[in-house]
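One chain of protein is taken out of this complex; the other chains stay put.
Then we have chain A:
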Amino acid sequence: MSFAVFLGAVEALLNPVTLGWIFVGIMIGIIVGALPGLGPPLGMAIILPLTLPLQPADAIILLIGVYSGSMYGGSIAAVLINTPGVSSSAATMFDGYPMSKQGKAAEALSISATASAISGLFTITALILFSPLLITMVLAVGTPERFLIAVLGLAMITVVTRGSVAKGILAGVTGLLVTTVGSAPMTLDRRYADSLLLFDGIDFVAVLIGLFAIAEMMKLAGQEGGIAEGDVVIGGSVLEGVKTTVRHPVTIVKSGMIGMIVGAIPGAGATVSNFVAYSEAVRSSDDPDSFGTGNEMGVLASEASNNGTVAGSLVPALSFGIPGSSSTAVLIGGLLMHNLRPGPSMFQADGNLLLTYTMLLALLAGNVLILAFGLTMVTKLGYLTKIDTDYIIPMVVVLSFLGTYALRVNPIDIVTIIFFGVIGFYMVRYNYSVIAFVLGVVLGDIAEDNLYRSLQLSDGSWMIFINPFEYGRWISPFIVLAIVALLFGPFIKRAISR
């Protein structure tokens, strides 16, 4: 049954329109990734409202193309001007920029393109092969567990991302609180909606755009530099970069797997996997001292890992609606906007399995495009680093306003993007996890829905989550234990050691 759906997905992928959206998404992603200060979540957030007229599959493919393309695009600025276009390319700078200064920018960029593409192909293929097991696992999880997994995701994000645990939880719970405005998901009671403008609640797309676009533009407006000064010279051999990459399959596979595993941890994302893969490359090298001075393996490991993260982050996102990163949070927003609810239906043959497979295959095709674009356009990429942020900021704000307003034509959405833009700006400034907040906003309705159903199953008793003897839910107590251990374990351990 699943294989028949898979063949259907292959057929859907070969549709010229679908291929066109993959191409558009990858191109937008590369540009957005290459422009310092932008990045995948911002690019995807701006594109999100514009996908409304599209078919759900095309919309999701476009978004995922932006996500994948920007992972590669981020390396362009990292290599050429020592400023990562996206945070997931931060480790690429360590060796990419020294290579560029040694006249080997083309080599570094072709290593980046080849490693990104091969790693992406490898990890997405692994995910497709792994999907039957994933499908079985997701379908075996019931409503109470689904609610607890949402809480677990929130707990993991608060621990993995920066700031204190209390700040992380506060950010996540406040995000959940935002979703309680408007109609209750199950009972349809109107909550906090004294004004008709709030009747449909606070639009999560507006919140995402505020947090990612407006807050980022405010931050960018306070930043000097970030663009190339003078002409960017792209020297070196493209072919040499390709040869270097294919000569190191173990490093690519290892870094890709690191990216995939770290990507599957909610909140960790490509920024962390980037550093983990880089440090692993340093550790396993015969010449660790050469890292930081232009070692090709540094670029290779870093870039292979961040594209591997894309596949990994899709696992919790599609299975339970828990984003592995800010970008997947926006992707989930896209799914919800097109009435596709992450969870079991994404893996059911009579549900949206066709879309899931089409999306994964589109990612495969996207990686081939990244390779083709990266290798053929490598000498032209310097132009992207010369675009002044003064031009970017007003255009991003304009697209954010127009896109958000066009979605519902509700003036409250304009207030929302500004309000959450300012909130997001200060949350980042004071180490409150924006990703936890976004997770709360994206997850709110799903979490409340599952909580409501769970409490219905137990006649209102919260013991359903911790008492397996009465309710027969044996996984739930373990998830509760994991949540408690994650949140309080380090503090208890520290208190005991004192």
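Definition applied: a contact is a pair of C-beta atoms (placed from the backbone, for glycine too) under 8 Å apart; a residue touches a chain by one contact, two chains touch by 3 or more; residues count from 1.
Just so it is clear, contacts and distances are computed from a predicted model.
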| item | value |
| --- | --- |
| Among "Mechanosensitive ion channel protein MscS", "NADH-quinone oxidoreductase subunit H", "Tripartite tricarboxylate transporter TctB family protein" or "Diadenylate cyclase", UniProt-listed name of the chain not shown | "Tripartite tricarboxylate transporter TctB family protein" |
| Touching residue (missing chain; options A:54, A:418 or A:466) | A:418 |
| Hidden-chain contact residue, picked from the options A:5, A:30, A:169 or A:318 | A:169 |
| Per the touch definition above, residue among A:180, A:290, A:345 or A:467 touching the missing chain | A:180 |
| Footprint left on chain A by the chain that the document does not show | 37, 53, 84, 87, 90, 159-167, 169-170, 173-174, 176-177, 180, 184, 186-187, 189, 191-192, 214, 217-226, 262, 267-269, 271-272, 274-276, 279, 390-391, 393-395, 397-399, 401-402, 405-406, 409, 411, 414-415, 418, 421-423, 425-432, 447-448, 451-452, 455, 488, 490-491, 494-495 |
